[in-house]
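Below is one structure, written out as structure tokens; the observations come after it.
As you look at this complex, bear in mind that one protein chain is not there, while each of the others sits in place.
After this line comes chain A, so read on.
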């Protein structure tokens, strides 16, 4: 249990629906078995793109700030918002720069590309290898549980409301079987012209 990825705990999941995507995370921050905070969101927004970060909490903060800086610089130079695909490559190259002393994070990206209008999700390992998935991406200490719930509940072409129910049930039931995750959740449903953020209470134990 001395893995840097499992000290603070946490879980994140992204899913594709019909002309929409969803991304959700838990809110726990812990030190091994001691819960320090129940309000530590792991999803950060960069314009139209949403980035979920699980792993070592200090790296979650550092990496989220680093990308705020990098995406701001991109926006100033290009005078446009960053697309999810470009963001994916930015995350990948930034992580690989630290190939031999990595940030201990497992990032997840979700967003809709406003040029093509197509939903996009992807995940990474800690050194930037991209996992382009058509269905869902999971990360964090509850990733095994999330693979089980997502594989069992997800189906293609879910409407936004059904996608919200699916991702919420997948996350809530997964974190309830992981001692290092839980204590509430944030769920983002991203559509072309609308983003809905919901706060889930979940089990508080």
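Just so it is clear, contacts are C-beta pairs under 8 Å (C-beta built on N, C-alpha and C of every residue); 3 or more make two chains touch, one makes a residue touch a chain; residues count from 1.
Please note the rule applied: contacts and distances are computed from a predicted model.
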{"item": "Which of \"Proteasome component C5\", \"Mediator of RNA polymerase II transcription subunit 17\", \"tRNA (adenine(58)-N(1))-methyltransferase non-catalytic subunit TRM6\" or \"MutL C-terminal dimerisation domain-containing protein\" matches, in UniProt, the chain that is not displayed", "value": "\"Proteasome component C5\""}
{"item": "Touch criterion as defined above, residue of A:38, A:58 or A:169 at the omitted chain", "value": "A:169"}
{"item": "Those residues of chain A which, in the complete complex, touch the missing chain", "value": "144-145, 147-149, 151-153, 169, 172-174, 176-177, 201-202"}
